[in-house]
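Notes to accompany the following structure.
Heads up, one of the protein chains got dropped from this complex, but the rest are sitting where they should.
Note that the chains are named A and B in the order they appear, and that numbering of residues resets to 1 at the start of each chain.
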Amino acid sequence: MIVSLICALVAVFATLRIVFEKSTERKLVYLNLLNFAITGVIVFVVGTMVDPWLAIAAAAAYFVGATLESNAIASTLAQKEGRQ
Amino acid sequence: MTTYLMILMAFVAVLGAGIALLSKNAFNKLIGVAAIASGTIPFIAIAGYLDVAVAVALLLPLTTIMILKITVGDDV
Partner (left out) sequence: MPVPISEIVQILVAALICWIIFILVDLIFALPRKGGVSGATAIGANIKLAGGNLHGGLMMGNIVCSPDASAGTLLAACGVYIAGLPGGLFATVLVYVGNRICHDKGYAGTTGAFFATILITAITSWTVLAPEQFIAGMVLAITTIQGISHVHASRLLGKLWGWRS
């Protein structure tokens, strides 16, 4: 479907912008965009093949995990800046 | 259709590996590892192993948080 392709293309675009961006904080913003796109891809790939509750829980688990990770990296960055 | 998705996700994973390899800053390497995982999890989901995909999606961010706590110390 075109919609899953849109999400995958946004993911590749986000990864390319992570490569070419100099600032680490702004890499984190592009990483967040990557997480949005991959959540969409997971939902389309899993679809209705499995139990619906499991599919929604899988997408939500990936997204919350990725947000926690970005939060941890950003907090550590803020801490290092604060200590310097 | 799934083939196109797999090719694009492979791009994401390989680019992420490139970022992790070629960055000097430690935080950029962690961002690269997150990109590798984001590219790999759809592959696991396509194959049908949804529980493995959920396990990787939960364990990898936890590993990143552990790495930050161990190397930088302090409360994150």
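The criterion applied here is as follows: a contact is a pair of C-beta atoms (placed from the backbone, for glycine too) under 8 Å apart; a residue touches a chain by one contact, two chains touch by 3 or more.
It should be emphasised that the depicted structure is a prediction, and the values quoted were computed from it without experimental measurement.
Kindly name the visible chains that come into contact with the excluded chain.
The omitted chain makes contact with A across the full complex.
Could you please point out the subunit A residues that touch the chain left off the display?
1-4, 6-7, 10, 13-14, 17, 23, 25-26, 28-33, 36-37, 39-40, 43-44, 47-48, 52-53, 55-57, 59-60, 63-64, 67-68, 70-75, 77-79, 81-82
Keep in mind that, in the parts below, only the chains that are shown with their structure count from here on.
Can you compute the centre-to-centre distance for subunit A and subunit B, using the mean CA position of each chain? Integer Å is fine.
That gives a centre separation of 10 Å.
For a test of understanding, state which residues of subunit B touch subunit A in their complex under the given definition.
Counting only subunit B, the residues touching subunit A are 1-2, 4-5, 8-9, 11-12, 15-16, 18-19, 25, 27-28, 30-32, 34-35, 38-39, 41-42, 45-46, 48, 50, 53-54, 57-58, 60-62, 64-65, 68, 72, 74, 76.
Could you pull out which subunit A residues touch subunit B in their complex?
Going through subunit A, the ones touching subunit B are 1, 4-5, 8-9, 11-12, 15-16, 18-19, 24, 27-28, 31, 34-35, 38, 41-42, 45-46, 49-50, 54-55, 57-58, 61-62, 65-66, 68-70, 72-73, 75-77, 79-80.
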